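Shown here: the complex without one of its protein chains, the others still in place.
All chains are identified by letter, namely A and B, in their written order; residue positions are counted from 1 within each chain.
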Amino acid sequence: MNAVTRIEAARPQAATPPILTTRNLTVRFDDFPAVSNVDLSIEDGELRVIIGANGAGKSTLLDLLCGKVLPSEGEIWLRDRNITGIGEAAIARGGVGRKFQTPAVFKEMTVLENLQIASNRYVKVRDNLFRRFSRGPTDRELAVAERTGLSSFMKRKAGELSHGQLQWLELAMVLSQDPKVILLDEPAAGMTAAETDKTAELLLALAGEHTVLVIEHDMAFVRRICRTITVLHQGSVLAEGTADDIEKNPAVIEAYLGSATLSHA
Amino acid sequence: MTYRSTSIAAYIVFFAVVFALPFFLNSFWTNRVATYLVYAICAVGISLAWGYTGILSLGQGLFFGMGAYMLAMSLTLAVPENNPVPDLMLLNMQPDAVRDLCCVTPGSFLWIPFRWVAVGMIAGLLVPCALAAGLGYVMFKRRTTGVYVSIITLAFALIGQLLVINNQPLTGGFNGLASFAPLTIAGFEFDPYGPSVYYAVAGILFLVVLGLRLLLSARIGQVLKAIREDEARARYLGYDVESYKLFVFCLSATIAGLAGMLFTLTAEFASPSLMATSFSISMVIWAATGGRASLLGACIGALLVNFVGSYASENAVLQPVWPIILGGLFVFVVLVMPNGIVGLIKAWFERTPRDNSSRREAYP
């Protein structure tokens, strides 16, 4: 369906701008450039993976995209809307959902309540003053729960779930937001092999209706899900392409001290 | 018996007792319990801000005091001898000043609107709300959180107290305002030592608690809980956390102002001591003792601590030790029962094994 090619071959006939673009994105912490001059262009429905060594700037890049960190230079565009610096809540309302490395869910609330909060269409104070949540799940919430395997846990307090289930819950919450772009920070972290497989399947299924941007370490996982990989090194884009392209790329090989780190499994 | 049904029963019993009490109390105690109910209203406001949303304001005394002063000004002017100009201004004026509210002492013109009791009553709600809106807007838009909010509100209240003390011609200074006419609405006079003031306070407590219960059972209740637990996460889900905090902060301040006005009716004075740090922090302990995330708990905590406190202050043996007991209560509640009495009860309910379907989150 989506044959994504390298960034260099920009399609001149693209009538609508790509869903997510960054231009010259840079952020410095005390003169240390954590991310520098990153130009990213992600098409609708794409499943893009970002890899890189620790400290390469991957999480920082996600922080920039979801609004957690303000860039020192550069811009971020969501389709034709400049979302640089408009704040996390506004970016989220614009259709960007983020899933964190350590699952960030509301542990004191039940699974259902978590989903309700996430799927709530109304975010302003006045809209929530008189409306109530329904006692049971709506169809949408049920659907999301089913997709992530949580339908039998609706009434459980989130704090009682296992780590893998927490990851799923957070994913379910992000999906409930019905986002255009989903940012995932190491979604398979801490999961068993079976859970990892499920995650990979889910991500592949999500691509297409949503645009998915994944940060990952586990090359086996990456190989299963990826279309295009972006390699970050010391804050800049080192290379982009399919898995095979990346592995053969001399710059990448050099950066990773030989190909051993790239092609296990 | 589920937790939920116990909780509803508790509300009913509590208010039944509150409304029945005056039949068993003499006028002195009626007045005293009315004052404690005023404190309960205050504690409920704190429970909303702190227990539900996680905003620990240590300066609620400022809003309480402001509410008290607003109505106090009107009630002072309602005394016939205080026209055209109240005694406190006469004592502080320059010899050749005009004996009129517009210009007898610096700033005295601010009292003019308070000739109408209605203004005093409206101001008692609006002024604290406006102060809270101003401070809250700047604080929350700048993403101030946690302890910083506590210290800023504490300092803000201190400033308020200092300014009130320092402007004796305008505010009565250190001693405050104390000679009032009784509040009269449509010919009905409210007697501080009679059932009229008592039921006014009790009725307002009931309405406030009912109103907040309704509010918190709407979606906003859950959003506030989410914000309390992980406000960053709430932001990433699209919620404008700052607006919610501002809303709650202002509502809590308005409730404190309302309580302050009622205090003027029951205790018949308004002074800077109401804005003192120790008073503000005591309010927090009332809510903490009863159960910070519980409206009813906050009421119970306020009543309990104050009852014991007044008993202790009047008991020769306990009186010198009471502040130690109170301080110890702070430490004890925080260490041993952080969710207060209501928390203990809730924990008891959740201890007994139940199947998943009835394991519901139920906040009183």
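Here are some notes:
The working rule: contacts are C-beta pairs under 8 Å (C-beta built on N, C-alpha and C of every residue); 3 or more make two chains touch, one makes a residue touch a chain.
In this text, contacts and distances are computed from a predicted model.
Missing chain, UniProt protein name, picked from "Cytochrome aa3 subunit 3", "Electron transport complex protein RnfD", "Hydrogenase iron-sulfur subunit" or "Urea ABC transporter permease subunit UrtB": "Urea ABC transporter permease subunit UrtB". Contact with the omitted chain, checked across B:Pro84, B:Gly107 or B:Pro338, is made by B:Pro338.
Residue-wise, the contact with the chain that is not shown comes from B:Ile151, picked out of B:Ile151, B:Ala178 or B:Ala218.
Although one chain is not drawn, the whole complex shows that of B:Val18, B:Ile165 or B:Leu296 it is B:Ile165 that touches it.
On the side of chain B, touch with the chain left out of the figure occurs at residues 50, 56, 58, 138-139, 142-144, 146-148, 150-152, 154-156, 158-159, 162-163, 165-166, 277-278, 281, 284-285, 288, 320-321, 323-324, 326-331, 333-335, 338.
In the analysis below, only the chains that are shown with their structure count from here on.
Those residues of chain A lying in contact with chain B across their complex are 66, 68, 87-89, 92-93, 97-98, 104-110, 113, 116-118, 120, 122-125, 128-133, 155-157, 173, 177.
Partner chain A is touched in their complex by these residues of chain B: 215, 217-220, 222-223, 225-226, 229-230, 232-241, 243-244, 247, 356-357, 359-361.
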